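In what follows, a structure is listed as structure tokens, so that the remarks can point back to it.
Note that one protein chain of the assembly has been removed; the remaining protein chains are unaltered in position.
Take a look at chain A:
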């Protein structure tokens, strides 16, 4: 625990601090790019990208080990990863455009095949009995223990660059994700924009291999934007929140991992991110499920109360049990099922309000369509006073004119 707080406050040594900062930048960048992967509905292909890195890593290791005797050089391994991941994306693209298979079928095929090749190569490496292969498993699930300073620095800088690129391209990516054909009709090269998006994602995957591992790296690009989506309805805010969640989740996860070196860093980071997701899902006031449930409960109550009172006003029996209990709790209905005096007078008020609303909907169908809470609230709380006065005159012109005998004109 002490170690965890030490790592969290960047006081557990220079290397640990660097790893944590690197992870935070990685999380921020992947959260930002992930927003557009999510909005483009391409989260599946990101999974293919990450799994397709494995054969590249393994092959790069073998080649570097056999020819240069330096199999653990991170840049070489990452280069191999990027190459095979790029190949994987092209394979998916090719299958999609040249056959009638859908993208998900193409992804499933490519993903599993590339991963299988990678696993076979890993087994071959293990049987080669060469030194330095121990670190390779780290690419599967992520390991920050024993990460070199230069490696951590590379990760931090590369992640910052990717994040910057996403922010600079935010406008065009938004357009691409919202309305592809409009973007194309405006002269944007949609194919090229799509490629840029995938390329940046691929960059994140490759940079994050060492920290999070290829099995889980994609969670870093998916969970932060999904969690952030609960909080906002604007793209720039979404990017900011996703980057924030990604950064803090990765930072805390990396700090946890520093205090427990035997735990896989990737797993810890993803679990922390998942907790952010659960919290967002539950408590977000914008799209969270608690807020939605509460809103629905209130809404249902208002509708039942109003319909119950309207039934009383029309001398109709109230049969629905929920309506009856709501009326009783409000003191509008007695235990015998008969309306109370309070219920009677409230029913008159609601009936008149409903008549005004009905009239308003008849006179201004378009405006009332746009109103979210017509006939849910008293009309005077929603519409300006002068509009209500016009409606009242329409409803009962005789009162205004002082002509007691004529019946109101408007239905």
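What we mean here is this: a contact is a pair of C-beta atoms (placed from the backbone, for glycine too) under 8 Å apart; a residue touches a chain by one contact, two chains touch by 3 or more; residues count from 1.
Keep this in mind: contacts and distances are computed from a predicted model.
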Protein name (UniProt record) of the chain left out of view, among "Mono/diheme cytochrome c family protein", "DNA-directed RNA polymerase sigma-70 factor", "Sulfite reductase" or "Manganese/zinc/iron transport system ATP-binding protein": "Manganese/zinc/iron transport system ATP-binding protein"
Option touching the unshown chain, where A:185, A:322 or A:341 are the choices: A:185
Absent-chain contact - pick from A:3, A:113, A:154 or A:232: A:232
Chain not shown, touching residues in chain A: 39, 41, 100, 168, 171-172, 174-175, 177-179, 181-182, 184-187, 229, 232-235, 238, 365-366, 369-370, 372
